[in-house]
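Note that this complex is displayed minus one protein chain, with the remaining chains in position.
Naming follows writing order (A, B and C), and every chain is counted from residue 1.
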Amino acid sequence: MNTFGRLFRISILGESHGECVGVLVDGCPAGQPLSEKDLLADLGRRKSGRQGTTARMEEDVPLIKGGVFNGKTTGAPVLILFENKDTDPGAYERIKDTPRPSHADFVAFCKYGGYNDYRGGGAFSGRLTAGLVAAGVIAKMLIHPIEIEANLTEVGGSDDIEGAVRSAIENRDTVGGIVECRVKGLPVGLGEPFFDSLESLLSHIVFSVPGIKGIEFGAGFAASKMAGSAYNDIILDIGGATKTNNAGGINGGITNGNELLFRVAVKPASGIQGKQQTVDLKTGKPAELVIGGRHDTCIALRVPVIMEAVAAIVLADLMSIGRMMPAIVR
Amino acid sequence: MNTFGRLFRISILGESHGECVGVLVDGCPAGQPLSEKDLLADLGRRKSGRQGTTARMEEDVPLIKGGVFNGKTTGAPVLILFENKDTDPGAYERIKDTPRPSHADFVAFCKYGGYNDYRGGGAFSGRLTAGLVAAGVIAKMLIHPIEIEANLTEVGGSDDIEGAVRSAIENRDTVGGIVECRVKGLPVGLGEPFFDSLESLLSHIVFSVPGIKGIEFGAGFAASKMAGSAYNDIILDIGGATKTNNAGGINGGITNGNELLFRVAVKPASGIQGKQQTVDLKTGKPAELVIGGRHDTCIALRVPVIMEAVAAIVLADLMSIGRMMPAIVR
Amino acid sequence: MNTFGRLFRISILGESHGECVGVLVDGCPAGQPLSEKDLLADLGRRKSGRQGTTARMEEDVPLIKGGVFNGKTTGAPVLILFENKDTDPGAYERIKDTPRPSHADFVAFCKYGGYNDYRGGGAFSGRLTAGLVAAGVIAKMLIHPIEIEANLTEVGGSDDIEGAVRSAIENRDTVGGIVECRVKGLPVGLGEPFFDSLESLLSHIVFSVPGIKGIEFGAGFAASKMAGSAYNDIILDIGGATKTNNAGGINGGITNGNELLFRVAVKPASGIQGKQQTVDLKTGKPAELVIGGRHDTCIALRVPVIMEAVAAIVLADLMSIGRMMPAIVR
Partner (left out) sequence: MNTFGRLFRISILGESHGECVGVLVDGCPAGQPLSEKDLLADLGRRKSGRQGTTARMEEDVPLIKGGVFNGKTTGAPVLILFENKDTDPGAYERIKDTPRPSHADFVAFCKYGGYNDYRGGGAFSGRLTAGLVAAGVIAKMLIHPIEIEANLTEVGGSDDIEGAVRSAIENRDTVGGIVECRVKGLPVGLGEPFFDSLESLLSHIVFSVPGIKGIEFGAGFAASKMAGSAYNDIILDIGGATKTNNAGGINGGITNGNELLFRVAVKPASGIQGKQQTVDLKTGKPAELVIGGRHDTCIALRVPVIMEAVAAIVLADLMSIGRMMPAIVR
């Protein structure tokens, strides 16, 4: 379903080239100052227009349609919509019957019996992350003063990120990247053993973002190569500070008071130039496809603000649970 | 909470050195032949006793306490318990006040105000995965003839797995590893866009297993270094078969008919020999700890059957939803 | 939270005198023909304008903002909004500090710390049932050919319904009523023992409708006065037909193949004329209140179509679960 969270709960909606995309945020406490203006900075970080992102220029003007009164949240659900303006549906008619490789076109056609809105990926589009980012802004307000910061640390395996993007553009190709997210100021005790471990909740929402192929916490995949004597995080003091942070700030699914650290792998954008082999959904026969539309070279460029948003959403949900707060913080 | 799943729903329970551990399986359709014997093969694969696993020898005899009548499931919840027999609680008294590095001891103490059952990790113990494995056996029956197979492919960075474990034992150290899981025979269409993407659901339950630090699907982290022209999975036929499988069998969060493939990173067991620095929870001062008890050298050895179980649990849940089955399969 | 349902899931939103009210419908299968026109008949039955309902004339024009493409549902969430046009916020300024008796004003003020949108009841308003009715139309389509019919059977204790309403208007008072809902054509097997009993699910959503004070199934409260020999529903045939229907079509929480029958008690509209005693939220002292605005004499007049909607919503959710369908129907 299109809903995430228990107490701070978001539902996303809309299609890339339909009337709008948006988000419904439920469980937001009353009295939080909130205006459309507050959403613009993070939405700007997600937007296209920079080198390496699509030429589709959506203004991404958020419209708050409910849940705010006299400039403050009311306790009722907050609905935020973004009207789609710079749509070019004609460009997508050709993909109706020839699904784009590594996009969701084929599975959407099968799952929804051909009734899916195929234009620009429809409900599968990365454009729906605008709603995630808007909800993330609210979540960040709620968990203040906890600080979340995500950065793009690698593109195409290189830390010369601009160079790697430029080179992909020159090759008329696309390229993947790594985004790292760090959260400071967390109390000890968020998350639960087993099914609501913080890693479980974070990875759940992280993998809802299109294009993510992997996630790791702390030492992550490198931990698989380590000896326990090198991996173990020595405990330094009664606040739980550790000498190293191979755990990424989480033990037993629960924050341990150190920095939360995770890294995600973003695949190269699928909308490459040139001919690609695919299948014709009408005839069932092999077909060739040249993708039109306007596409990103490196979707990883837009991912940092999205990672901040989803981390904030998980934390806002966990911190809504009074009883569950860690005993030593109470 | 200790519950996972919407229609096929499992709840785990118990503590490592309490009376029992177990699992409650709800949403199991009626009429499925099931006996305690059916559970033994997979439970045997999880058990200790092999080189590199703990000397604690639990028989892991499953007791079905409800939901089965005349050898078949009744539609009521299935309760499976494992009594704890080879407990050695005395060995854990020393950790009561000196939390073991990289275990959940410190966070459990904080979160539960010191009331947690600290013996052997209590409710955080890997012993609770016995319930996951038992539920996994039922799930595998329900999704038959879909085939799931997980294998340990690396230990300590090496594919000489036995050698790497032996070497860690010789060094009186512990070591991590990589487990790879493959699922064959999936229909197109399982999973949903965004929050119930198959990656979201799988990673959610995977990270509930103690000791997992990362997960990747298909090309995974390597995708971040690739160009789109190399990454894209060319579609070969109307069944959705692709030439490569960099997507790991999932597009847009939904199975695409190819093999599902994911890999997880398992950290080295935390229960290393020798002195470790920690803190005394009573005095608040630095302390030294030598862990007693009996511990694994390489918990990754036990992880393959657990990964099969959790994958089967997610798939059984998704396949319980009749309406959601892919249109072309109906 | 403002969400109901597991697989067919609705979220309501908006405020009575804010920008809009609406509903987000998730889990609607793809391919269902749906247009705004389809919603008008049931919305018309809910509307005001008749004798005994408020003079506020909202057009209740539904706007489908997502989830429909080329006249059919896409499988993505369906967003339906109703813009508020005939608002008269000034009329509500006086209730800001003097909560209306038997309305939600006082609890809303307390729960949301005074930040609630108090105009016309805000998010507590009966106006939000427009979204329920719209979602109900979709649900009715999905459960076709099951037939749901609800009727107002009593007003003010009398079956001369028009007379009772007229009399209340003459007295410048308001009046309650009874609505009876019957569902024909249900298969055996919907609902589950204990927590997801059909009575549990129906009563859950029925009591979300403002103004409902009681619900009974089949013989209902009269059953408490009966002997078992008179109450028991003799089983007539292998289809489960019973001679009487004291159970109201449900045994053990599950449909038994007979007509589903429930009755709800609707309180008199709270917005009575004349002075009422209340408290001043600013001074904490007793105050007098004369309610302005435009109000219903008998909200029960609008309840039948709402009861049909909520019954359809519950049934659409239950019938989405393929595996759970009764064995003999499969």
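Rule of thumb we're sticking to: contacts are C-beta pairs under 8 Å (C-beta built on N, C-alpha and C of every residue); 3 or more make two chains touch, one makes a residue touch a chain.
For clarity, every value in this text was computed on a predicted model and none was experimentally measured.
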Could you tell which one of C:76, C:150, C:269 or C:319 touches the chain left off the display? C:269
Sole residue of B:74, B:158, B:229 or B:273 that reaches the chain not shown, by the stated touch rule: B:74
Can you list, in ascending order, the subunit C residues touching the missing chain? 1-4, 12, 99, 101-104, 106-108, 110-114, 121, 123-124, 128, 154, 156-157, 168, 171, 173-178, 188-189, 192-197, 199-201, 203-208, 210, 212-229, 231-238, 240, 242-243, 246-248, 251-256, 265-272, 274, 276-279, 281, 284-286, 300, 324, 326-329
On subunit B, where is the contact patch with the chain that was removed from view? 1-3, 7, 9, 11-15, 18-22, 24, 26-27, 30-31, 65-67, 69, 72-77, 79, 81, 108, 111-113, 115-117, 122-123
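One rule holds in what follows: only the chains that are shown with their structure count from here on.
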Looking at mean CA positions, which chain is nearest the middle of everything shown? A
Quick check: how many Å separate the C-alpha centres of subunit A and subunit C? 36
In whole angstrom, the CA-centroid distance of subunit B from subunit C equals 44
How many angstrom lie between the centres of subunit A and subunit B, each centre taken as the mean Cα position? 25
Return the residues of subunit C touching two or more other chains; collapse runs of consecutive numbers into ranges. 7, 27, 30, 76
